[in-house]
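Just one protein chain is left out here, and the rest sit where they should.
Every chain is named by a letter (A, B and C) in the order it is written, and numbering of its residues begins at 1.
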Amino acid sequence: MTTATQPTTSQEVALWLRMYRQMVAIREFEGQVNELYTRALMPGLAHLYIGEEAIAVGVCEALERTDYITSTHRGHGHCLAKGASPDQMFAELLGKKAGYCKGKGGSMHIADPATGNLGANAIVCGSAGIATGAAFSANRLGNGRVAVCFFGEGALGQGVLYEEMNLAQLFKLPVIYVCENNLYTEYTHYSECTAGDVLMRAQAFGLEAVSVDGQDVRAVHQTAQRLVDRARSGGGPSFLLCNTYRYHGHHVGDINREYYRSKQEEHMWKTERDPILNMGKWLIEQKHADAPALGRVQQELESEMKKAVEFAVAAPYPNASEVEEDVYA
Amino acid sequence: MTTATQPTTSQEVALWLRMYRQMVAIREFEGQVNELYTRALMPGLAHLYIGEEAIAVGVCEALERTDYITSTHRGHGHCLAKGASPDQMFAELLGKKAGYCKGKGGSMHIADPATGNLGANAIVCGSAGIATGAAFSANRLGNGRVAVCFFGEGALGQGVLYEEMNLAQLFKLPVIYVCENNLYTEYTHYSECTAGDVLMRAQAFGLEAVSVDGQDVRAVHQTAQRLVDRARSGGGPSFLLCNTYRYHGHHVGDINREYYRSKQEEHMWKTERDPILNMGKWLIEQKHADAPALGRVQQELESEMKKAVEFAVAAPYPNASEVEEDVYA
Amino acid sequence: MPETVMGGQKVRELTFAQAIKEALAEEMRRDSTVCIMGEDVAEAGTPFKVLSGLLEEFGKDRVLDTPISEAGFTGLAVGAAMTGMRPVVDIMFGDFITLTMDQMVNQAAKVHYMSGGKWKVPMVMRTTMGATRRSAAQHSQSLHAWYCHVPGLKVVLPSTPYDAKGLLKAAIRDENPVVFFEDKMMYKMKGSVPEGDYTIPLGVADIKRVGEDISLIATSSMVQVALGAAAMLEEIGISAEVVDPRTMWPLDEKALIDSVKKTSRAIILDEGYERYGVTAELASVIATGAFYDLDAPVKRMGAMHVPIPFSPPLEDLTVPTEQTVFEAARKLCGR
Partner (left out) sequence: MPETVMGGQKVRELTFAQAIKEALAEEMRRDSTVCIMGEDVAEAGTPFKVLSGLLEEFGKDRVLDTPISEAGFTGLAVGAAMTGMRPVVDIMFGDFITLTMDQMVNQAAKVHYMSGGKWKVPMVMRTTMGATRRSAAQHSQSLHAWYCHVPGLKVVLPSTPYDAKGLLKAAIRDENPVVFFEDKMMYKMKGSVPEGDYTIPLGVADIKRVGEDISLIATSSMVQVALGAAAMLEEIGISAEVVDPRTMWPLDEKALIDSVKKTSRAIILDEGYERYGVTAELASVIATGAFYDLDAPVKRMGAMHVPIPFSPPLEDLTVPTEQTVFEAARKLCGR
């Protein structure tokens, strides 16, 4: 990614190590979520981001804290990458009062104004409007912010995406549509749902559209940074297609997957295309880190996540009286 | 259009003369509609097709009677071109029992199973699903039919259009999306509403997409015929962009238009780009007709339309009891 | 505009449309985050010419023509409202709210609650309702009942120019998504409207006419119908009270119930489809709240359960009229 002519700076190294750490954080977080589900401690379901960590991290590292993101049902990675605290996230996942949404939102609706997180959304493509609107505000208020709309490739089926891209381009809004193509929409291969050419779907509305290897965090980051800078400097909306894979089922309960995808396919991605493994290997190769150091990162985060889980498990539920609060502001 | 090497056949000449006649029929029909409005004989409003006749005629002449069309608020031309009778159309416009829809539909909802007309639609882009579904039926039932979806370029703003194109391409359906770009959506220029590239919007979903001079009926017909043949033989959906102009206001009551478009612009289209004038000139040049013959066509149709109006004006309204009929089949 | 003075404020006769525009213009002057977007709202000032002049005063940046993308720009407004703007979206015909249901119901209405009170959505959707315009089934519906059903939304149905101005200003200042339904047939109706600032709180009904024998509880265009029927009833010695809830949610239940407790008879009038609509809720609230005072069942009068027909003689049958309300009231009073 860094071209041969550019010498590596210490900021760059710090960024790479931070991105590595953030990816591990997400993976450890999600590991605990799976545990909570398996141990029947979590109400409902959750959609794990494992395998896709490089996208959230690569993109969010290109953003300021005040910049906006919108997220999806598979949203834990985006939240964490944008700076959310695992304590409050786990508390939310368990429906506890200490959660980001006082337990009212759950896994699919974590939102956090402090980190510019406009909220995860359980309607496929449900936040395209919200992200575009946040970019509209940024533009009108002149506060220099940028909005990123994360969505799975399943959202390409929803017409509202095209309405929003059209509006964003007409109004020259600082919004980046980040499509995470993990090949499946629930239990159906994306090629069954997606005719034509994905990038062209954005280009047709005048957006700059690029695709990137979603398993390579440095590639994601570099491209995202360019599009973010472009948006911030008035260049308008763009579309970033990230090719990726989810290792687990559509949700934690989706265990038997052979009817829609093969174990070999899963194995290949996990062993050959893993964003953390590959980034780790590269860091070691480049001598920016050694294996024990990376191992420590993993251990630290594992124990951090376990503590966060403990906090959440011990935290109290909201009071009954709260059910009717927050309906109206 | 006909290349120099092909000799003109008598069928071709008959087709050209028929298309000329059909365009005149539409214009005379619409002239009467305007009259009815001006004389306060028509309830509500109507959207005139004057200026755009070549599209409905060129496309519908490429269709069989059993093929399907869907139409828009500006739908009289499509109905007529597909074979509707002016009597029943005027009766419908006046809310009379003898109308195509027993007076229940009015100008914006004329429908006629006998001519494959699935109905005009007052929701912008409201019939994209219906047309695609008719193509789906044709495909499943194997009856060889084709469906054409007419819509104004304003419909490009509606996301459902992209959902339907995606579905049509995935299912390889025999449907042709015909976009009539008359430059305005009500009172706003299309460039204010339409980012990017229109043809690419269809190509991005894998459709064959072509544009044609919508004021040249032979060009429209020839291209439409190719796309219809392609659809009928299993080639899948396509998109036909026709560049055109409406001479009148958005509806009959839209008289003062200078705030959104200039008189010069209107004048230019009416004098230089008129589909009937230009086709007439060409027919005379080519010696397929002479001026008096074309004049007779106009006179015949004018008097036919006047008679149809008389029929409709004299026809009775539906009975009060009918208001609750036809809600359920 | 003839002028008088009322409570220190100049009062003019304005049309309903002028009152709406005045409310918007005043709010836009007061608060630079208020903006308007919709189809043909700028140069054209909407097909109903309600917004004419706003573009000239506030410019293209605050009065925005959009593509024909009801879901798209409504969604954009949700996000804009969350992040510092106070957008007002214009949905030309109320029939097109079908296209905005996801943005309004799954997004706008729920953002505040789902985020545990952290994000707010101070936006207004202005749209229209009302039949008898010879516009047929897809341009004549009054679909406000759907939004009334949804927690997180507020729903306003003004019936006079005065109310329209005061309620719209309150709606714009509200911190929640508010849907504001304007009857197309009322745009030219005139009424007294004070100059300058005033708001009408959402959730307070208004007695449009005091009476003793029967309560006509009416929304939007039906308020005028009720007043007309009340005048006819007076001639035969029946004194009708006309109560306008003004906002469907929050709903001033007490005012409705108190009126019926006094009169012991009620007709509910609303231009939406009668079945599973606004009339059902209001009738049910009253049948419960005034249970021991009612002398007859609450009568509901809404739009007939048919798609609105184009043909004028048919269309006129589908909505309550002064005459049909008069007759129903007379019958209910046992005359």
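Definition applied: a contact is a pair of C-beta atoms (placed from the backbone, for glycine too) under 8 Å apart; a residue touches a chain by one contact, two chains touch by 3 or more.
This is a predicted model, so every value here is computed, not measured.
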Who does the absent chain touch among those shown?
A, B, C
Among C:L64, C:A109, C:L167 or C:I200, single out the residue that touches the unshown chain.
C:A109
Given B:K104, B:H251 or B:R273, the residue that touches the chain left out of view is B:K104
Identified contact with the non-displayed chain, of A:D197, A:D213 or A:E322:
A:E322
Where the complex has a chain not shown, which of B:G119, B:G157 or B:G249 is the residue touching it?
B:G119
Please identify which residue in C:A131, C:A283 or C:V319 touches the non-displayed chain.
C:A283
Residue positions on subunit C contacting the omitted chain are 95-99, 101-102, 105-106, 109-110, 113-114, 136-138, 143, 145-146, 148-152, 248-249, 272-273, 275-281, 283-284, 287-289, 291, 294, 296-300, 304-307, 309
Interface residues of subunit A (partner: the chain not displayed):
43-45, 95-96, 101-109, 121-126, 154-159, 185-188, 192-194, 259-260, 317-318, 320, 322-324, 327
Contact residues on subunit B toward the hidden chain run 68, 70, 99-105, 109, 111-113, 118-119, 121, 123, 126-138, 140-141, 147, 159-160, 163-164, 166-167, 170-171, 325-329
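Just so we're on the same page, only the chains that are shown with their structure count from here on.
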Greatest centre-to-centre gap (Cα means) from subunit A is with chain B
Return the distance between the CA-based centres of subunit A and subunit B, expressed in whole Å.
47
Round to the nearest whole Å and give the separation of the Cα centres of subunit B and subunit C.
37
Would you give the residues of subunit A that are in contact with at least 2 other chains, written as numbers and ranges?
159-160, 163, 166, 170
Subunit C residues counted as touching two or more neighbouring chains:
66-67, 69, 71-72
